[in-house]
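Subset of chains shown; positions unchanged.
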Amino acid sequence: MEDRPLDILNKSLNAPIIIRLRGGREFRGELQGYDVHMNLVLGKAEELKDGEVTRKIGTIVVRGDNVVYISP
Amino acid sequence: MEDRPLDILNKSLNAPIIIRLRGGREFRGELQGYDVHMNLVLGKAEELKDGEVTRKIGTIVVRGDNVVYISP
Amino acid sequence: MEDRPLDILNKSLNAPIIIRLRGGREFRGELQGYDVHMNLVLGKAEELKDGEVTRKIGTIVVRGDNVVYISP
């Protein structure tokens, strides 16, 4: 059975995910939406450093270009 | 319920947002417009550093390419 | 009321703008034209550093790829 990348995002809607961006920035939040460019909407987003929360941001729209990986 | 990235931008029209650009630059302003490339128009834009206003710029058109995330 | 990014450029034709490029370079001039890639034509262009004019260049065509933001 195969899970395409966007299938995984679809299954992760309304569930917590962690995303890693270029440059090392990491965010945790609830996936509220996405599009084919992997632009993402995260709710209750928090910035992480070494696994620790460093900032609470609320909702953010992340541009897919910057994403290295998404972990549901 | 799903909110696609551009839906969030649409809901944020005429409301304050914060945008983070590559290289760490951060702006706060009122979202006056956007397009599918996430090019943005910010009114009453202010540049921020560590959450403090460092410069008032007025209206700016930001090229989407440089956007890391947008926080409504 | 919404102003899309290219609307702002259109309204700025023949008016002074400031553009910021990647790498920190900044130019001031009169917007004489643009296209959908945000390639720009600036007349009476001057290069700025910390708000001071460092060079007068005349007309320049700036490739949109390098633009971070445009301030009308």
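Each chain carries a letter (A, B and C) given by its place in the written order, and its residues are counted from 1.
The criterion applied here is as follows: a contact is a pair of C-beta atoms (placed from the backbone, for glycine too) under 8 Å apart; a residue touches a chain by one contact, two chains touch by 3 or more.
All values reported here derive from a predicted model rather than from experimental measurement.
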Just want to confirm the stoichiometry: 3 copies shown, so how many copies does the whole thing hold? 7
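Following the convention adopted for this analysis, only the chains that are shown with their structure count from here on.
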Would you kindly tell me how far, in whole Å, the mean C-alpha position of chain B lies from that of chain A? 19
Chain centre separation in whole Å, for chain C relative to chain A (CA means): 34
Per-residue overlap in chain A, given as positions that touch at least 2 other chains: none
For chain A, which residues count as touching chain B in their complex? 13, 21, 23, 25, 27, 32-35, 39-41, 45, 57-63, 65-66
For the complex, which residues does chain C have touching chain B? 2-9, 22, 38, 64-65, 67-72
